[in-house]
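Just one protein chain is left out here, and the rest sit where they should.
Now for subunit A:
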């Protein structure tokens, strides 16, 4: 489900602010760089507003953001809708007790961690990241939240790369700007 198809007038301004950097981090990859969006206060604010308008009043108690660019978009959304912000991090970054979820990369594996006790059974959560590619990281994030009894209402990303294969199950639960 993409908000772009509904043609909110703010979307055009947001889309044009995203910079594409070819061959990063390796040859053949067209990297979608959101840092140029962050340099435009109006476009950045519109981005946050679009998410806030969607999630305000839906009883969302947790905004989980994926390190590191999810840390840029998640907290402003959390603050505006009155939800907790929960950082989901690479291994060994979070101090204290954590739970981990491994996920598959193109070559090898990676791991996402969340603090024990940050999220409770019955919390209604959204997961925020700047971009969804294969969906591997978002799936790991959803697994972490569901393992502690939270309900993942939706995943929210600024950018989707639809040409990469995304499992149908999670695609139904993903919304994009």
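By definition in this document, a residue touches a chain if its C-beta (ideal position, glycine included) is under 8 Å from a C-beta of that chain, and two chains touch if they have at least 3 such contacts; residues count from 1.
Keep this in mind: contacts and distances are computed from a predicted model.
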Absent chain [UniProt protein name; select from "UTP4 small subunit processome component", "Protein SEC13 homolog", "Coiled-coil and C2 domain containing 2A" or "adenine phosphoribosyltransferase"]: "adenine phosphoribosyltransferase"
Interface residues of subunit A (partner: the chain not displayed): 19, 21, 24-25, 31, 33, 35, 38-41, 44-45, 48, 67-69, 71-73, 75-76, 78-79, 82-87, 89, 92-96, 115, 118
